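Removed from the display is one protein chain of the complex; every other protein chain stays in position.
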């Protein structure tokens, strides 16, 4: 199912309190299953804070926001925090249309995300 | 033939010695006929130097380079000079593949183009 | 744009086809004068419709046919628009059952039809006699496309 050579995860930076995951590419039905598996694995490490850098994600569809919702639920279950930052207007609008912007913490920059 | 609302010409700056034409958009079979008519009209003003800014042209096909060739021949006929600048790698490669880079003066920036 | 123009794409029910369709839709929307936001909405709605055909109509089988037709149209107040037809040969379901869910809680699933309803000006599912499902949708440029 997962195609390793096609991962959207460009970089992972782990520190004591947080894991920052940098994504690059379109998060659509083609890539969501693998991204789901990878983020679930990262959530399994139970970082207190999981920050997702979406600045290099040009496009996301409902399978993408659905993937992030499921990861969010896992992170919430151990009382962790999940923050998204760097969303372009298109990606942000998908969260708005699906009314999921109410649930996620969405920041402009990594600095702001680090301070939440 | 020409669809005025669709012109690729974004800006025209006339000075004593030169006319600078800023193009924006793909120069393909759809847009070349109108661009041809517009540039022929500008060449009819016999500017000593005709400078074309292609920095906002993401794509050009053979109808586009063909159009520029015809304008070049008109400008040359009255001993004028025609200079292209700001070409991205894609557009430049079309001139290379068609071996027309030998005939045109191609510069990086407007400053360089102004000094030719 | 005065003349009507039309493009048909025939793809396999493979998620790899989705970016290719998006690329075509994005360019057509730009040609028709859609702003960036409306172009994205159109692209997203078509993407969600295709994802549903792949997942529900064909239960994930990747080699089944899907036909997408994009046609330029002129709507109310002479506004240009793009009409979309998505045809499959998959499972037929009662169009009335194809509905988005309420979005009160945070969970995945049930978002696609809500997105289609929100971003498109018109949409209509039907079961053609020849089999499969047919989805027709239209989006016009400019005002009236407010999300919400």
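The chains carry the letters A, B and C, assigned in the order they are written, with residues numbered from 1 in each.
Keep in mind that, in the parts below, a contact is a pair of C-beta atoms (placed from the backbone, for glycine too) under 8 Å apart; a residue touches a chain by one contact, two chains touch by 3 or more.
These numbers were taken from a predicted model, which means no experiment stands behind them.
Under the touch definition stated at the start, the shown chains contacted by the missing one in the entire complex are B, C. Only one of C:24, C:73 or C:134 touches the chain withheld from this view, namely C:24. For the options C:5, C:74, C:99 or C:126, the residue in contact with the chain missing from this view is C:5. Considering the complete assembly, subunit B touches the hidden chain via residues 26, 28-30, 59, 61-63, 65-67, 69-70, 72-73, 89-90, 93-94, 96-100, 103.
Listed by residue number, the positions of subunit C touching the unshown chain are 1, 3, 5-12, 14, 16-17, 19-28, 30-31, 62, 70.
Convention: only the chains that are shown with their structure count from here on.
Per-chain Cα centroids separate subunit A from subunit B by 45 Å. In terms of their C-alpha centroids, the spacing between subunit B and subunit C amounts to 39 Å.
Our note on geometry: subunit A versus subunit C, Cα centroid distance of 26 Å, whole angstroms.
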